[in-house]
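Shown here: the complex without one of its protein chains, the others still in place.
When the chains are written out, they are named A and B in that same order, and each has its own residue count from 1.
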Amino acid sequence: MDTRPDELPCLELASVSKSFGAGRVLEAISLSAGQGEFVALLGPSGCGKSTILRMIAGIEPCEEGEILIEGAVVNYVRPSERNVAMVFQSYALYPHMTVRENITFPLTTSHGRHFDRATVAKRVAEAAELVDLTDKLNRLPSQLSGGQRQRVALARSIVRHPVAFLMDEPLSNLDALLRHEMRQSLIDLHRRVGRTTLYVTHDQFEAMTMANRIIVMNHGRIQQAGTPREVFERPANRFVAGFVGLPSMNMLRGRIEGGRFTSLHGITCQLPASVFVAAEGASVVLGLRPTDLAIGLARPGEASLSGSISRVEYGGADVFVDLALGDAESLRIRVSAENSVSLGEQIEARIALAALHLFDAEGASLRRPAQGDA
Amino acid sequence: MTRVRRARLALEPSPAARVLAGFVLAVTVVVSLAPFFYVISTSLKETKSLFSYPPHWIPDPVYLGNYVALFQKHPFGWWLGNTLAISAIVTALKLVIDGMAAYALAKLDFSGKPVIVTILLISVAVPLAALLIPLFLIIRSMGLIDTRLALILPPLANPLGVFMIRAFIAGLPDELIHSARMDGAGEFEILRRVVVPLIRPGLVVHATFIFATQYTSFLWPLVAVRDLHKQVITVGISSLRAIFTVDWGLISAASLIAAVPLTVIFILFQQAFFHQSLAGALKE
Partner (left out) sequence: METATSHFQLSEDEHRKQRFRAAMRHNLTAYAFLAPILVFFLIFMAVPVVWLFYLSFQHDGILAPAQFAGLDNWRRTFSDSLVLKCIINTLYYCAMAIPTVFVLGMIVALSLSMVRRGAALLRIIIYFPTLQASLIVALIWTFVIHPDFGLLNLGIRALTGVKLNFLGDPHFAMPTIAMIEVWKGLGFWAILFLSGLLALPQDLYHAAELDGAGPIRRFFSLTLPLMKPTFYFAVIFATIVNLQLFDSVFVLTDGGPVDSTATIAWYIYRSLFTFSDPGFGATLSFVLVVVVLALTALQTWLLRERA
């Protein structure tokens, strides 16, 4: 954890579990988000990340475990009294109210915060300005574009000055270009407003570029929590390794023989000395990122693999090729467009030993913990 | 308000079929309206002139005595007033009662929900005629026989409306309600400020339906109210028949006036009414 131990985390889950009927959705989740942190909850659909968000918000009841906001247990506190704001994937704007009325709504409700007219007007104006919607205040949601509706939802959550923002895949409904713009806006917003944000997404790129810390989840369990760099460079298990970073990591099954990795089909690879802890004969999985692999003869400190090009995908600046190592295994490699390779060509591929990943039969990382790791 | 789009069958009917359809509809229109025209004609004649054969279609002279007699010799004004007032009150109350219950069933979780739903669902089918006797005894024991209250209270019990409105509310996305809750709105506030504005067309249909049912109800008012001044229009008109002679002119006039308020309301709201019933089928 990288929050200072004496500072109270803003949001915290203590051993929270959740079942829907017969299905177990969350298994003893414990996590925390510190003051002002931007934490991404990353995982595939159905991994339980949205459920966590909804439980913190209070719209999903929590029966096992505790949810704490600013140190207080809020399991049984009404959503309106938890002082957190949520931005939904579908924005959930009130269709019959104008933008201004939507943003003003939280300040006019019976359990909401109450201020005098002047303060309300000031807050609404502030929020609208922060999301750059000052000129659209009198429009109806149906008259706005997807991105603009998104911003209304943001403004509505800002206006309450909550202690934390909960965002449930807010950018999934936008097209790629818009998503890029909104990503920037959200990062800027976080910088300006500075409140704790818990951001749920299935897009690893979003998580990597936006978050201070990423919590990777799968099947209702936390797979790894750490900074984007940690999660990318030192994945704790095969799932994280394969989920973070696109194109996804190549995985080769095999075993340790004579201190080297030998794949199921006989491809061997040197392993960096004393980085991994693996017994002789153990079943392991070798991980190689397409972006760490390159075409060419191995240099010192690099492992070498050879094969023939079985597929070429031209992507503009990047070209992705499949390198067939023998009959049954292949590696995806990112090649820059200058290195022209053609189908069927026999080539050598190289990868820095330091960039190799090794996992045991259950998927856990075999990397020796480095100094300063949590 | 969105207009009901004319329905389009993908297959265009042949000209012959369309002519046939037109003929059928023309006949239907004539058959549907003819009795009313005859009634209009009759209401403007003196009753004794009715028995002359061959009949006069256009009344000559036009006789307004029937209409006058309605208001002077009979408490017709009372009947009309009572019926309109009671129908309006029941409609208003039913909207509130059904709306509240529908919201609870659609968007709230509570213990015993399946039980309540089942009970209410079953009772939608219970016919009013069957409950006549105990209802009468209950109202009598409350001392409410011959009061307008007796006509207002029992109709409030039928849960059909609850399920109608519940369907509309269930169609609203849950996230909207969640969002309102997080924004600090209490449940009743959510119903009032978020849900109702969004199901207005459905509420209009429901209101029209209740109003029409109440306006035309006959059996229960017949049983519950004796005093002609407190009676509703259906029973009132029925009382215009004496044992041996029937004043047809009078009854025609009465029926016509009785038909007006309901028709007006229906025409006003028919767009919403048909939109809802045909909405599932028409692709907007």
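The definition used in the following text is that a residue touches a chain if its C-beta (ideal position, glycine included) is under 8 Å from a C-beta of that chain, and two chains touch if they have at least 3 such contacts.
All of these numbers come straight from a predicted model, not from anything done at the bench.
Which listed residue (B:68, B:92, B:157 or B:170) would be found touching the missing chain in the intact complex?
B:157
Using the document's definition of touch, tell me which of B:29, B:68 or B:92 contacts the absent chain.
B:29
Since one chain has been left out of the picture, which residues of subunit B touch it in the full complex?
4, 6-7, 9-11, 13-14, 17-18, 20-22, 24-25, 28-29, 31-36, 38-39, 42, 50-51, 53-55, 96-98, 100-101, 103-105, 108-111, 116, 120, 122-138, 153-154, 156-159, 162, 187-188, 191, 212, 215-219, 222-223, 233-234, 237-238, 241, 248, 251-252, 255, 258-259, 262-263, 266-267, 270-271, 274, 277-278, 280-282
In the complete complex, which positions of subunit A touch the hidden chain?
Considering the whole complex, subunit A reaches the absent chain at 1, 12, 14-15, 28, 30-32, 63, 65-66, 68, 73, 75-76, 215, 222-225, 236.
We take it that only the chains that are shown with their structure count from here on.
Could you work out how far the Cα centre of subunit A sits from that of subunit B, in whole Å?
Between these chains, centre-to-centre, one finds 57 Å.
State the interface residues of subunit B toward subunit A in the complex, per the touch definition above.
Subunit B reaches subunit A through residues 173, 175-176, 178-186, 189, 194, 197-198.
Can you tell me which positions in subunit A touch subunit B when the two form their complex?
Checking each residue of subunit A against subunit B gives 54, 57-59, 78-80, 84-86, 88, 90, 92, 94-96, 105-106, 109-113, 156, 160.
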